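Here the structure is laid out as structure tokens; the discussion comes afterwards.
Just one protein chain is left out here, and the rest sit where they should.
Each chain gets a letter, A and B, in the order it is written, and its residues are counted from 1.
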Amino acid sequence: MIKFIQQLINGTSIGFVYALIAIGYSLIYSILSFSNFAHSTFIIAGAYTGFFLLTAVSLPLPFSLLGAIVGGILIAVFAEKVAYRPIRERGNPTLYFIIASMGMSIFGENIVIATIGPKFRSYPPILSVTAYQIGGISISVLDIMAAVVGSIFLLMLMYVVNKTRQGMAIRAAAFDLETVGLMGVNTNQLISLVFLVAGALAGLAGFFLGMKYTVFPQLGNLTMKAYVAAVFGGLGSLPGAVIGSVFLGIIETIIAGYFSSTLRDIFVFALLILVLLVRPSGLMGAKREDKV
Amino acid sequence: MGYLLGIMTLICCNIIVVIGLSLLTGFTGIFSFGHAAYMAIGAYSAAILTTKLGVPFVLALIVAVMIAALAGRLIGIPTLKLVGDYFAIAMLGLGETVRLLLDNGGKLTGGARGFGNIPGKTAFPIAFVIMVFSVIVMRNIIGSRYGRCFLAIREDELAAECCGIDTYGLKKTSLTISAAFGGLGGALFAHYITYIQPIMFDMAKSTEIAAAVVFGGLGSLSGSIIASIILIGIPEVLRPLYQWRLVFYGLLLVGTIVLRPQGLMGGREFTIQGLKNAAQWVQEKIPGRGKGEKR
Partner (left out) sequence: MSILKIEGLTKVFGGLTAVSNLNISIPQGRIYGLIGPNGAGKTTVFNMITGIYQPTRGIVEAEGKSLAGLKPNQIAQAGVARTFQNLRLFKKLTALENIIIAGQYNTKYNLVTAVLQNRAFKEEEKRLRQEALQLLDLVGLSEYAEYKASNLPYGHQRRLEIARALALKPKILLLDEPAAGMNPEESLALMGFIRDIKDKFGLTILLIEHHMEIVMGICEHIVVLNFGVEIAHGSPEEIQNNSEVITAYLGEVEKDDAAS
């Protein structure tokens, strides 16, 4: 039982990190209707920025965390401006977005390998070693921080999306970007804002992943799991992305804990395929029919 | 000379794979980032047939093509119902899955260490003839009603459906043909290189194939061919920059799509007439040459 609770806690903590990625991914999908494979680059940007600020610059933790967020934001907004905007303005099909984002993801991963190197690098052990023991269950400070900071950001985002003018514009744009533009909203600005938010969350996630595990060029590949979570929860649905992520984190940890970690990865993709086949719009996503 | 001939043989194998993906992505509008998987299926099937079962080379090629085509068909049945991005994710997963299966194939595939002693049957003339033959087959497919249906699906799937086209069925056809070409290229490759490893058909290979298609210009067969020659030829010459190869491919994908989405050939085909027009254009542009007058 104690082992189970422990897995539950570990799973929830990693689930929160997935949620940070999945939310941004889902947001971009809901506005531009394509899977932003370049999300992995935003994560690496955050993870490496955080790493260098902590090690080379020796900044204190909170500033390094902020730096990681800024790193994610910069890459995300840059990617949007340089690559996606020209494609959008030409009115090119979704295929072009997919190709460009895939190209960026490959570029991002390999430029890190070519310049910084393919090695795994450990974050300095600031938080990860300290853990609270409660009746045989250990909760690391890092997990608590991931859950708390993650929740704060997610709640802030929910507030922005549901209560502010910008949020309303985002929700409307998810429904019909063109019409929102006709109503006088600056869609370029709105999309930049979405990428800013997605980049910030991805940068934060990268920082947590770096602390929890290590930093390495393929770290961004974890995005795949966030995709699965986002799809599982229903693409374009923010609460769906969070619920899907936490659910995935828990199931995954339990499978890895009781069976094996190979089985865990197989399970993740099996789940994706199952969801796609049974209910392509996800568990909580609205069923979309082609607008004619 | 032997070295150059080797590169040219390799280019021929790759052209076949690239025009296969060209049909799927350039002409049907379906993006795959796991196409090296079909190449691997063809390579390993043919290698097992010739090396372990003593099947003649030509027969092994044919069977390998059929196995790859069948794999494409079966994979297409569930995945082609998905929208574009999900399909791309599924193909990415497929690429990894096939590689994992080969890694763990035990004696049959030789595992991660590889599969050796494959007879070196793919001499350059053979590769060249099969490549030319493949290009002609592809050109004829594209010029037929099948090609037009693929283009219609790429342009507007719903409209295509309302024009009486069974889009799901034809997408499966496109993937099947595309996989068959991948399998053929892979089978030839295996019998040129004589030693294959799962890692040869990894994500990097898939990226290379996709980059050639995009760089050559979506919807241009000759563009795909020219791009294959450039992209496969250059890295062979620039071995020392090996680790920058994927950086370059990534940049090439984004750069082409953002700056020149029509690619090298801009959806046009390379023809003799086109060459003449271009020559004439050049002559007109150079003062004191040719007609020497501006239009």
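Just so it is clear, a contact is a pair of C-beta atoms (placed from the backbone, for glycine too) under 8 Å apart; a residue touches a chain by one contact, two chains touch by 3 or more.
Everything quoted here is computed from the prediction, not taken from an experiment.
> Who touches the missing chain here, B:Val55, B:Leu100, B:Val137 or B:Ala204?
B:Val137
> Quick one: which of B:Thr9, B:Thr167 or B:Gln197 touches the chain that's been left out?
Within the whole complex, the residue contacting the unshown chain is B:Thr167.
> Spell out, residue by residue, where the missing chain touches subunit B.
137, 140-141, 144-146, 148-149, 151-152, 155-156, 158-167, 173, 219, 267
Note that in this section only the chains that are shown with their structure count from here on.
> How many Å are there between the centre of subunit A and the centre of subunit B, using C-alpha atoms for each centre?
Using C-alpha averages as centres, the distance is 32 Å.
> Can you tell me which positions in subunit B touch subunit A when the two form their complex?
25, 29, 31, 33, 78, 81-86, 88-90, 92-93, 97, 154, 158, 207, 210-211, 214, 218, 243-244, 246-247, 249-255, 257-259, 261
> Considering only the defined contacts, which subunit A positions touch subunit B in the complex?
Residues 34-35, 37, 82-83, 86-87, 90, 92-96, 98-100, 102-111, 113-114, 224, 227, 231, 269, 272-273, 276-277, 280, 290, 292.
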